[in-house]
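Left out: one protein chain. Kept in place: all the others.
Note that the chains are named A and B in the order they appear, and that numbering of residues resets to 1 at the start of each chain.
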Amino acid sequence: MIDPASALGLSEILLALLVALPLAWAVLAFALGPGRSGWVAVPGLALQLSIALQLAATAIDTGTAIHHQVGGWGAPLGIDLRGDGLALAMVLLTQVVALPLALYARLFYLGRGEEEAYFWPLTGLLVAGLNGLFLSADLFNIYVTLELVGLAAVGLVAAGGKAPQLSAAINYLFATLLGSMAYLLGVALIHGAYGTVSIATLTPLVTAQAPLAVWLAGLLMLVGLMIKTALFPFHGWLPPAHGGAPAPVSALLSALVIKGTFYLVLRLWTGPFAAIAPVVEWLPAALGSGAILWGSWRALRATRIKMLIAYSTVAQLGYLFLIFPLLEGAGAIEAGVMQAWAHGLAKAGMFAAAGVLIRATGQDLIGGLAGVVGRMPITLFAFGLAGVSLMGLPPSSGFLAKWLLIEAALIQEQWHLVAVVLSGGLLAALYVFKVIRQAFLAPPEDVHLAPVPRNLEWLALALSAASILLGLRGVELMALLVTGEVG
Amino acid sequence: MGVCGVLLLRHLLRRILAFNLMGSGAFLVLVGLAQRDDIANPVPQAMVLTGIVVAVAATALALALARRYHHLSGRSSLPEGGDD
Partner (left out) sequence: MTIYELLPLGVLASSLIPGIIIFALPEPWVGVRTALNLFAAVVKLALVGVLLAGVEAGSEFGVSYTVLPGLELVLNADPLGLLFVTLSAVLWLFTTLYAIGYLEGSPQRSRFFGFFSLCVTATMGIAMAGNLFTFFIFYELLTLSTYPLVVHRGTPRSMRGGTIYLAYTLVGGTLLLTGIVWLHNLVGHTDFVRAGILEGLGGAYAGQLKVIFLLLIAGVGVKAAIVPLHGWLPQAMVAPAPVSALLHAVAVVKAGAFGMVRIVYEIYGIEFAQSLDLLAPLAAIAGVTIVWGSLLALFQSDLKKRLAYSTVSQVSYIVLGIAMFGPMGTIGGLVHLVHQGIMKITLFFCAGNYAETLGIHGIREMNGAGRRMPLTTLAFSIAALGLMGAPLTAGAISKHWLTGGAEEAGMDWAVWVLWTSSALNAAYFLPILWRTWLCKMPLRWPREHIPSRGWRETAWLLLLPPLFTGAATVAVGVFANSELSPLAWAQLIAERQYLPVVEEVK
């Protein structure tokens, strides 16, 4: 066994590397230009993945959170990075999803230089921002990473696209900036009240007797983050952005970016605002239920594949927000993280599969998928597996998430939440099978499919299969979550 | 005022201006609240500086997108409604 002290020392450096590395290869990618920048991104991400795994293992072994003080300056002057179980779990998810998507994007953009413009530098910035966001220990650093992620994401939606994509990107930009402004205002108010923005310092300071400014700050930050995470009814910007972007971008956005803002709501809710948040605990759950119902309904009515999947994201986000009334009891955070993982992997796989289907059939309507099952079974199987996880059917991580969520709700006797979760699963079945049915339908005449690199199909399958495989073994993930002082 | 501007104005450039208005407002709040004790606290000022940098970057992106959009579609405001 490695000596715990030196393991932690190494870990601190690794923690910082998780933010520094992607920044480095993002810059390199910018210099190299499209076509060749994939060569730096993939090794970079692979390295990051191994770092994340190493950190997770260390955390489970030592049972404590990992800290790093950038430049050696501690709070309140310096920037603190803190990797407790929750943060490391999200960081690991980011790398696990990003690497296959990077491989997918390499093949996807082969020969399409104009579409690939800026994809790699922006992805590098995105991943750096996400890693930083998960590991930040103070509110203002969160703001900076939040902006970084937001701007990179907008850039990804816009890059290399035509007018509709740009329109979606601009709407996205406005929404995300609105959210950031609200968040920033909240930070300003908090700092004005307590003179610090460190999460660890603030948590014991905020009590139920906090001044009005603090309540206002909490509300602003909550709403701001809700806008950025596209929680119903603030979801308007998401379907055009995720549905209109190229498949790898949609996958990154749906799988990872919105998990970041969800994580922040959770972090703030269980950290600085723990004393005053329970007053509005019904709000995220109510909005989440609305998201599930409305998103599923719109997904069912969609005629384009990627729009269906984008609305599915709107719906699936709702599950994440159902955990907030349950935080007093046990199991809520586990349910939320398992759902984040399940959806992240499954949605990435689903968008990847959709990208292949659209490329092959040369069109993006669901109606055009007739007969695909015979010609592209791997891709359809990838789509199906992802769908199984989204529906919460066993054996999948989506099922485990559903189980954990229902169990947490039953313990606290919140029957309505149980009903919402169960009906959500059935609604998801409706729109998933809408696509699968269409693919099984015998085509009117012979189907003409454009050739698609085989590995694209396999990568989509890998992502979807990962979502299923996690459903067979959740023990390690749960062990990770209990390390450090969470919540 | 800034919020209303963002939500209600249609013309892109005007919305971007509204954003900047909002941002400046937030920064002023930050510094203002920190100055109440009459001591020049460097931390909020550092934060505001960072924030200004971020805001500039965001504005630059917004302007770049708006320009490209105008170039591709010939319009100065976004279309209403969405399609599925």
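Observations, loosely collected:
The rule is short, and it goes like this: a contact is a pair of C-beta atoms (placed from the backbone, for glycine too) under 8 Å apart; a residue touches a chain by one contact, two chains touch by 3 or more.
Note that the structure is predicted; figures quoted are calculated from it, not measured.
Note that the undisplayed chain, when the full complex is considered, contacts A. Screening A:46, A:163, A:410 or A:447 against the full complex identifies A:410 as the residue touching the chain left out. Contact with the omitted chain, checked across A:19, A:168, A:225 or A:393, is made by A:393.
With the whole complex as reference, residues 371, 373-374, 377, 388, 391, 393-395, 399-400, 402-404, 406-407, 410-411, 418, 422, 425-426, 429, 433, 437, 440-442, 471-475, 478 of subunit A touch the missing chain.
Following the convention adopted for this analysis, only the chains that are shown with their structure count from here on.
If each chain is reduced to the centroid of its CA atoms, subunit A and subunit B end up 25 Å from each other. Subunit B contributes residues 2-3, 6-7, 12, 15, 19, 22-23, 25-27, 29-30, 32-34, 36, 41, 43-44, 47, 50-51, 54, 57-58, 61-62, 65-66, 68-69, 72-73, 78-79, 82, 84 to its touches with subunit A in the complex. Chain contact summary for the complex, subunit A toward subunit B: residues 76-77, 140, 143-144, 147, 151, 154-155, 158, 162-163, 166-167, 169-171, 173-174, 177-178, 181, 184-185, 187-189, 191-193, 195, 197, 236, 239-240, 298, 301-304, 307.
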